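There's a structure below that I have some questions on.
Entry: chain A
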Amino acid sequence: MKKIFKKSPLLLDPVTHYCPGCGHGIVHRLVCEVIEELNITEKVLAIAPVGCAVLAYDYWDFDTTEAAHGRPLAVATGIKRMRPDLIVFTYQGDGDLAAIGTAETVHAANRGEDLTCIFVNNGVYGMTGGQMAPTTLLGQRTTTCKSGRDKKRDGYPLKISEMLAVLDGVCYIERTAVNKPKNVILTKKAIKRAFVNQIEGKGFSMVEIISQCPTYWALTPEEAVDKIENEIIKETPLGVIKDV
Partner candidate 1 sequence: MYKEIICSGFGGQGIMVMGKLIANAAMKENKEVTWMPSYGAEVRGGTAHSKIIVSDKPVASGLFYEPQDCIVMNRPSFIKFEHVIKKNGLMIINSSLVSDKTDRDDLKIVRIPATEKAKELGNIKVANMVALGAYQRITNLVKLESIIAILKDVFPPYRHIMLDINKQALHEGVKLADEYKS
Partner candidate 2 sequence: MTKNNQKDKNRVLMVGNHIIGQAAIEAGCKFYAGYPITPQNELTAYMADNMPEAGGVFIQAESELAAISMIFGASVIGERVMTSSSSPGISLKQEGISYLAACKLPAVIVNMQRGGPGLGNISPAQSDYFQATKGGGHGDYHTVVLAPNGSQELFDLTYLAFDLADIYRTPVLVLGDGVLGQMAEPVTLKPSFKHEKTKVDKSWALAQTKNKEPKVVKSLFLEYGALENLNKELKKTYDIIESNEVRAETFYIDDCEIILVAFGATSRICKKVMMTLRNEGLKIGMIRPITLWPFPKKIISDAAHKKVKFLVVEMNMGQMVEDVRMAVFGKSEVHFYGRTAGIIPSEKEIIKKIRSLS
């Protein structure tokens, strides 16, 4: 039998803490594959967020540290400025990157820090039990907006990628999804691009990855990937938002 797929050795095998159908596992794998393919394992330093991916270092076989909630890009700035030879990336969720860490995100991007930001957006706070996130869609139900996000009470979903795209320090932003094989392939391409940009010293790169959270969307995994296809990417279309 011909072997057509092999798990990246950088992806470790602990019992996963992610829920069935969660997109984080896919993104973890893609990051590992890209790092392996670019042959930068020994130069990589990752910063894990606070949120569902807080334990990312349990799955990755390269140097990783953590940051306080929302501060990964500030920690990354300290590392990269001191050691420009390293390839530094943050892995952040929507609450971490676009709520409590908005200032750190905007300013790291605006300074044009040579960093790669993997932004996993599932529109909900997972680790704390399904609260409203900055990117929760209008009408979407969470534990802190049980009748659905209401624009009068809760404001609108934060279009952080579009916001960051107007900043001169940003060289690349693409929105992708991991709800079906085609999109997974495109996501990997985008992640690779974001790392290559850093290797070439081009400035701040971010990939926003729409990811499914069946648990806190109260859907089956299958329904969750369909929701991305039929609802979410209609509101927040996939594709390159900025590329210079």
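The candidate set was assembled so that all candidates are chains of the complex that A comes from, given by their letters.
Side notes on the structure shown:
One rule holds for everything that comes next: contacts are C-beta pairs under 8 Å (C-beta built on N, C-alpha and C of every residue); 3 or more make two chains touch, one makes a residue touch a chain; residues count from 1.
None of these values were measured; they are calculated from a predicted model.
Candidate 2 is the one that touches chain A in this complex, out of the options 1 or 2.
On chain A, the positions that touch candidate 2 within their shared complex are 42-43, 45, 47-48, 54-55, 57, 60-68, 70-71, 74-83, 86, 103-104, 106-107.
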